[in-house]
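Here you go, one structure.
One protein chain omitted, others in place.
Labels for the chains are A, B and C, by order of writing; each one numbers its residues from 1.
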Amino acid sequence: MQVTTRFKQSTLYIYLDGELDQSVADRLRAELDKCMGSSGVEKVVFNLRKLSFMDSTGIGLILGRYKKLRTKHIPLFFDEPSPQIDKVLKVSGLYDIIPVI
Amino acid sequence: MQVTTRFKQSTLYIYLDGELDQSVADRLRAELDKCMGSSGVEKVVFNLRKLSFMDSTGIGLILGRYKKLRTKHIPLFFDEPSPQIDKVLKVSGLYDIIPVI
Amino acid sequence: MNNNMSLKFDARPENESFARSVVAAFCVSANPTVEIINDIKTAVSEAVTNCIVHGYENTMNGEILIEANMLSNVLKVKISDYGKGIINIEEALTDFYTTREEEERSGLGFTIMKSFMDSLEVESTPGSGTTVVLTKRLA
Partner (left out) sequence: MNNNMSLKFDARPENESFARSVVAAFCVSANPTVEIINDIKTAVSEAVTNCIVHGYENTMNGEILIEANMLSNVLKVKISDYGKGIINIEEALTDFYTTREEEERSGLGFTIMKSFMDSLEVESTPGSGTTVVLTKRLA
């Protein structure tokens, strides 16, 4: 699991690369909270193009980040989910609160 | 395991594609004996570029084909073995009688 | 063809990816689509995570058993732990229900198993463990 970020016009793009399951959850949570805490962020996008696997542990983790951002009124979006992840996101209902950009 | 052949200037090129182990040995042996039996063949080349795996079952099988061809004075060669297969061929000593073209 | 395998491994999160790869490799002979393989990997991952997180409460002590059978292109896979068990299975199966909300669990593990596979059964004895049985037609 690798995380890279790009900051452009007040938007923080976070690229997730690898497999998101319980084995990486704690480390990933800490990393995301660190990059999302930067000042000047007005919008966050999770780019999922290179996320090759995710299960419901990922849903819980993303929902947690969404809640943190919401207290700061920062909207969160997804971009480029693969078919496997799209299916998990659909079943979870997460798209209702975190739309695809 | 897929076999394709090309016949050019009295040489029969046999392309092996897939994994060569016990599970495909009988079928492959029959197929090879069928194509090598064509008339006008003066030389046979096993092209191994797409052979992704082979163990000692393959050594026995290739040696068997070599012996059959030898009774007809038809020489046999290898072409483009992958590193895994090259290592198996080296340990077996098969290169001494079936050289790389 | 009737084919069987069983796999035992240590209940550590590092083995989740191993476990789902093994079940996927077991299915290859039925020539399933990528979508079906991904459904199975996701469901197996949910069940294995539950053994580690809930069954053994993240202690990393304990074993997980996966038993799989393939008969006429139908996969049946049983995932068992010998941990805590579930007192109220009906409640556990409810969407969004989780006993570990503070760890940001979503309560959707069983929901995903149900919707990604053809059937789901849960057997559990409090104090001695849980078995989840999943089936799916592969072709």
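As a convention for this text, a residue touches a chain if its C-beta (ideal position, glycine included) is under 8 Å from a C-beta of that chain, and two chains touch if they have at least 3 such contacts.
Note that the coordinates shown come from a computational prediction; the quantities given were computed from them, not determined experimentally.
Asks: Relative to the complete complex, which of the depicted chains are touched by the chain excluded from display?
Replies: B, C
Asks: Of the residues B:L12, B:L61 or B:I98, which one touches the chain left out of the display?
Replies: Only one listed residue reaches the unshown chain, and that is B:L61.
Asks: Quickly run down the residues of chain C that touch the omitted chain.
Replies: So the residues of chain C touching the unseen chain are 1, 3-10, 12, 14-15, 17-18, 21-22, 25-26, 28-29.
Asks: Can you list where chain B touches the absent chain?
Replies: With respect to the unshown chain, the touching residues of chain B are 19, 21-23, 29, 53, 55-57, 59-61, 63-64, 83-84, 87-88, 91-92.
Assume only the chains that are shown with their structure count from here on.
Asks: Once you find the CA centre of chain B and the CA centre of chain C, what distance in Å lies between them?
Replies: Computed from C-alpha means, the inter-chain centre distance equals 43 Å.
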